[in-house]
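Note that this complex is displayed minus one protein chain, with the remaining chains in position.
Chain nomenclature is as follows: A, B and C, assigned in order of appearance, with residue numbering initiated at 1 for each chain independently.
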């Protein structure tokens, strides 16, 4: 029976401010990437998000970001590799402590926002983050976008990694994600995203935005947690996968 | 052969700003309490401070504080027990990650500044911090001031704890530290601090500021790291202890 | 024709996180207290909130708070008077700059949350904040709770001040606000809050929670902006005041 992990960014509230629909979203997922205090997520939020994840049997990963709360970690920041390494390690350890007191283990690490994007084009940053994950625990998977400098850096560093794909994003025929500026880059229709998710898992390919098909192989599918359609998309994707006989469960 | 631990707060630089004389101080100590990012100490500083501590064979503990950088964690903040627990756990985990990648273990936890002082008078805060330490690792010692509500709370919670004494602070005959506002509360003469350190270890008592003697029993002596005389006091204390045949080494 | 100002805290979003219903609330008010970056409100939020206020002809005041974003300025912080003065001045100046570029003037200052509460019991803090307001502009009104140490301090300092009352909070017969822990301290029924608002303005008194009546004289009524009923209460209060022939407009 084929299986796939379904992940989303979560735990992105901060202090008195709420973000996302974690209560509705978590039952639909098999893993979550929890904000770790630098771009969102304070210690209490982290604790509560872990409790929610465990209630629903969802695996918990760390979602480290740039130290830019007001910018939500979405603005590129020119960090040195040493800073990227240390900031990542700090955030991993902080989240892991909340899991440890629950007798649980950190499941994976997935960088957030502008840090993730910087890792797609800057190998020094990508290597630094990958080394932090590997040094912390050689068995800990780093979630990444395949066929990118990020994957090359991870392979060089020797970190365990897991490839992700985006059923609600269009791909170009060369394998890259279609830039958000292109018409049709974002797939807002839950049923269409669901159909693409099934194709990705069962066929390993989807239609490309610029014509033809593109190979997309992944161990985890990401549904975006911070848009209004997030819950509807997650629900449709999960239902379609299960209907197609795909087991939605995490990879470890 | 009698033995004692010698500790100081350290790693209290932040970003471009330096504080303290860690390079000179570490060789004189057997353990350090490293700032963990909330009141001082950023991820890079934590990493470098651990490298320095390991170079000198010094045990590394976490020094969590209030999230108040501009106030250096020295201003009382009305946290809830839930916040005290979560903030402490977050900071412990963050520091522990830097030790883990070095193959080292977190040695102890000693709260900082206004958090430490709040634990001396607020049992709910003291219990919350003690629970965070115990939940993280039942063998992890919490360094505290004996004969205080802080110790009572720690005992109730069942955390392992280690008592500290201050050779450069005067005591009252009832066992309490003399308030800093009293004349003579701070002992700035390195030789006098050193003499008191030896007395504390060998006799378990020192002269009280208000007359008579006071029992002072501790497993660790703290020398303050952030005043100009810190290095001179640490050097005098260490030399006097060794001359008196006391082994300066950590307690675990 | 009697008149009254109607104020609410606003502009309390931060970065990507939204708070409150400013779009619905502003048309119902005559003045707003905008967060100034320390407990909520970032520069862009401040700019947008001022644009919204000006669109609706609402006077804009500064709402300085403690530098405690994660605690939303609601946790008491042991600041020195020098810190309270400097933090207040900093925040006033920052907001005033956004008004200056619009050709508008800062209308008033109303401290936020735990800072406001600290001013009710700590005269040194109250005087420091009052001095900051007066030094910045001797004509700038400080909004405060009458019959408190806060008012006494303001009078001593010689700052211009404006008294506020709370139609959605119960009062005790001695003039104090009923503590939130008492049953009935919060008035959630919009119509009842509205009725009390009219009484406060036309009669200068309302029923006390512990029996009898209590004098309540104020130049501005505050409706809380951060609870779900805020808009309903503001709407009911405004309508009732206008129906009773009270002119809702600001005091300067």
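Here is the rule we use: a contact is a pair of C-beta atoms (placed from the backbone, for glycine too) under 8 Å apart; a residue touches a chain by one contact, two chains touch by 3 or more.
Quick caveat: nothing in here was measured; it's all calculated off a predicted structure.
Student: Using the whole complex, pick out the displayed chains that touch the missing one.
Tutor: Result: the unshown chain touches A, B, C.
Student: Given that one chain is not shown, which residue among B:5, B:22, B:42 or B:151 touches it?
Tutor: B:42
Student: Would you indicate which residue among A:70, A:105 or A:177 is in contact with the undisplayed chain?
Tutor: Spelled out, the listed residue whose C-beta touches the missing chain is A:70.
Student: Out of C:10, C:29 or C:46, point to the residue that touches the absent chain in the complete complex.
Tutor: In the full complex, the listed residue that touches the missing chain is C:46.
Student: Going by the touch rule given at the top, which residues of chain A touch the chain that is not shown?
Tutor: With respect to the unshown chain, the touching residues of chain A are 67-68, 70-71, 75-79, 83, 114.
Student: By the contact definition given up top, give the residues of chain B that touch the hidden chain.
Tutor: Residues in contact with the chain left out: 13-19, 40, 42, 69-72, 74.
Student: Could you pull out which residues of chain C are in touch with the chain that's been left out?
Tutor: 37, 42-44, 46-47, 82-83, 86-87, 89-98, 100-101, 132, 135-136
Following the convention adopted for this analysis, only the chains that are shown with their structure count from here on.
Student: Give me the C-alpha superposition rotation for chain A onto chain B, in degrees, nearest 5.
Tutor: 180
Student: Hey, how far is the Cα centre of chain A from the one of chain C, in Å?
Tutor: That gives a centre separation of 42 Å.
Student: For chain A and chain B, let me know how many angstrom lie between their CA-based centres, rounded off.
Tutor: 39
Student: Hunt down the residues of chain A that sit against at least two other chains at once, touch-wise.
Tutor: 42
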